[in-house]
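Attaching a single structure in structure tokens format; questions to follow.
A single protein chain has been removed from this complex, and every other one stays in its place.
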Amino acid sequence: MINRLINQLILWISFGIVIAMLNGCGLEVAAWERGNLAKPHMALDPEPTISVLREHVQVSKESTSGGSSNNGGGCGCN
Amino acid sequence: MIIFSTYFCLISQSVVAAETGDIAQGCDAVQQKTKMKGMEAYRGKVVYLDFWATWCPPCRKSMPALNKLRNELVSSGFEVVAINLDEKQEDAEQYLKKYPVDYPVIFDSTASCPKVYELKGMPTSYLIDQQGVIQDVHIGYRHGDIKKIRNKVQALLEGGHD
Partner (left out) sequence: MAVIKPPNKSTKHGLKALTAAALSLPGVCCAEGLGDLLEDFPIHSPAADYQYLHYEEGGKRMKADVHHGALSTSLYDRLKVTASYDVDIYSGATPEFSRPDTVTDVVTRASAVAFAVSAGALLDNPSVVAARQQAFANGGDGLKAETDAVRALLQRPIPSSFKTNEVLADHPEETRKSVNLSFEYELDDNLTYTLSGGHSSEPDYKSSYVYIGANYELNQKLTNISGGFGYTLDRVKSVSRPDVSEKKDDQIYRLGLTQILGKNTLASIGTSYTRRSGFLSNPYKIVYIRGLLEAEDYIDGFFDVGIATPEQAREEFEIQDLWMAGVDLFFERRPKARNEWVFAPKLVQYVPKLDGSLHLGYRYYSDSWEIDSHTIDIKWYQPFSGGWLFSPRFRYYSQSKAEFFRPFFLTPRADGNYSSDFRLSGYGTISAGLQIEKKIVDQVSLNVGAEWTTHKGGLKLGGNGMNNSSYADIDYFTVTAGVNIKF
């Protein structure tokens, strides 16, 4: 259990570093360049309601649950 | 670390972004196949320069309210100038056919204007006074914002005539 927690922590720290590097101005998607990201089918989950119902079925058949329902992406509008 | 890099990013960019007190710049955009008039053409008027795109929901939400405000105050020396940033100009044209506005819309599919102004978000609007000086930068559009915009426009209109 401790091992898994440490693994998880290492993973997150490495993501932090990668994201920091990406965002350190090397990565630039300007506010006006997000037309494609704003398309409905470019959402992280374009069909949340159907996903919830499907997950409902999967959880009743499989031993695994979780992992969905992140936020973000989209047009980045203010 | 993330926060640090973001901070660094904002600092390095804010040097070039258009801010309150700057003179509003002209830029190369196309208004119905003629070049956009330089911002000098609007000297003497209070101008609300609005950057928008059809894919931006708060932009769309602001347009009917802006149109109404513009029609109310146009005879007092107020104008809305909208710069559309859709990559496909026909997307914007189709949208405007469905939801027309009375103020001039300029198409800038190559995004030359937002680079001049260094936009930070969508929508971004600049309230420019009769002397061509940016008096306010408004990022985003939410419920109730039109009231604030109206008050600022009216204050500028009144100030300009005093």
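Should a chain be cited, it is by its letter among A and B, assigned in written order, with residues numbered from 1 in that chain.
Heads up, the rule we're going with is that a contact is a pair of C-beta atoms (placed from the backbone, for glycine too) under 8 Å apart; a residue touches a chain by one contact, two chains touch by 3 or more.
Values in this document were obtained by computation on a predicted structure and should not be read as measured data.
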- Shown chains contacted by the missing chain are A, B
- Item | Residues of subunit A in contact with the chain not shown | 1, 4, 8, 11-12, 15, 19, 22-23, 27, 29, 31, 33-34, 36-37, 39-42, 44, 46-47, 49-50, 52-54, 56-58, 61-73, 76, 78
- Item | Interface with the undisplayed chain - residues on subunit B | 2-3, 5-6, 9, 68, 71-73, 75-77, 120-121, 139-140, 142-144, 146-147, 154, 157-158, 160-162
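Just so we're on the same page, only the chains that are shown with their structure count from here on.
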- Quick one: which bits of subunit B touch subunit A in the complex? Just the residue numbers, please. 1-2, 4-6, 8-9, 12-13, 51, 53, 55-59, 85-87, 111, 114, 119-124, 139-141
- Spell out the residues on subunit A that touch subunit B in their complex, using ranges where they run on. 16-17, 19-21, 23-25, 30-35, 38-39, 75-78
